[in-house]
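Every protein chain except one is present and positioned as in the full complex.
Let's turn to subunit A:
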């Protein structure tokens, strides 16, 4: 997909003259300008969030730069929402969920993908995929109760849910990729006496690199930003994730919007920073998940 990202398609919008086959470097500046203006719908709110976070409460509410830069807001906000603790919780939950998803969902997909000609595995495939049509709100009330009664109303419970409930979508994304891996590789190893598990870990899993990146990105974004699941599962305040902490403390900022915005920025910053450095990789990874 990375190569496809950089290829120039000759499909231009307002381009009536015949298109040359290769190396067509005509830039459509009108379209570029329009896209530039549209991108402001994304950049302006982010700019607004940053300048507001650095103002005094009296100054907030406009798009102007702050007259004095109030870096103290970040420290105050961090203390108020107990940011280090929430960030730590979110980071642990996200990292463990990603690791467990990669280490387990992949071999489930492998087993299913390689045995689709057997009725049992075909049914398993539908069993997992069908869950994509069960919306979370439908199971959330009994699930909240069940997690509580099993003492899984904590970070461990969330990690389990992200790993298990993601299986349907992940299987959907990964199965096609696995089936594109030539079976002859495995057959050669099998003749040499390698077990199925060994074949998976030594041959298949390393070959799944690109699609594993996709799984990791999607799982990380989901676990880090999710609000509804922590809201209904977590009961102890000290286990709060970042979005949940924002929700719980949202009323505490009263009219101190700069402090609230510092808090929002700190909530968004970790993933934004990762994204800025890895954007090409993230966009490519998510796109790969969209093509089946």
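Just so it is clear, contacts are C-beta pairs under 8 Å (C-beta built on N, C-alpha and C of every residue); 3 or more make two chains touch, one makes a residue touch a chain; residues count from 1.
As a working rule, contacts and distances are computed from a predicted model.
J.: Given the options "MalF-type ABC sugar transport systems permease", "MBOAT family protein", "NADH-quinone oxidoreductase subunit E" or "Phenylpropionate dioxygenase, large terminal subunit", which would UniProt use as the protein name of the unshown chain?
T.: "MalF-type ABC sugar transport systems permease"
J.: Which one, A:65, A:88 or A:138, makes contact with the chain that was left out?
T.: Considering all chains, including the one not shown, the answer is A:138.
J.: Would you mind spotting which of A:62, A:79 or A:252 touches the chain that isn't drawn?
T.: Residue touching the chain left out of view: A:62.
J.: Specify the residue from the set A:54, A:87 or A:167 that touches the hidden chain.
T.: A:167
J.: With the missing chain put back, which residues of subunit A would touch it? List them for me.
T.: 1, 4-19, 21, 24, 26-29, 31-32, 34-36, 38-39, 41-43, 45-46, 48-49, 52, 60-63, 104-105, 107-108, 110-122, 124, 127-128, 131, 133-146, 160-161, 164-165, 167-168, 172, 175-176, 179, 183, 186-187, 190, 195-197, 200, 221, 224-228, 231-232, 242-243, 246-247, 250, 257, 260-261, 264, 267-268, 271-272, 275, 279-280, 282-283, 286-287, 290-292
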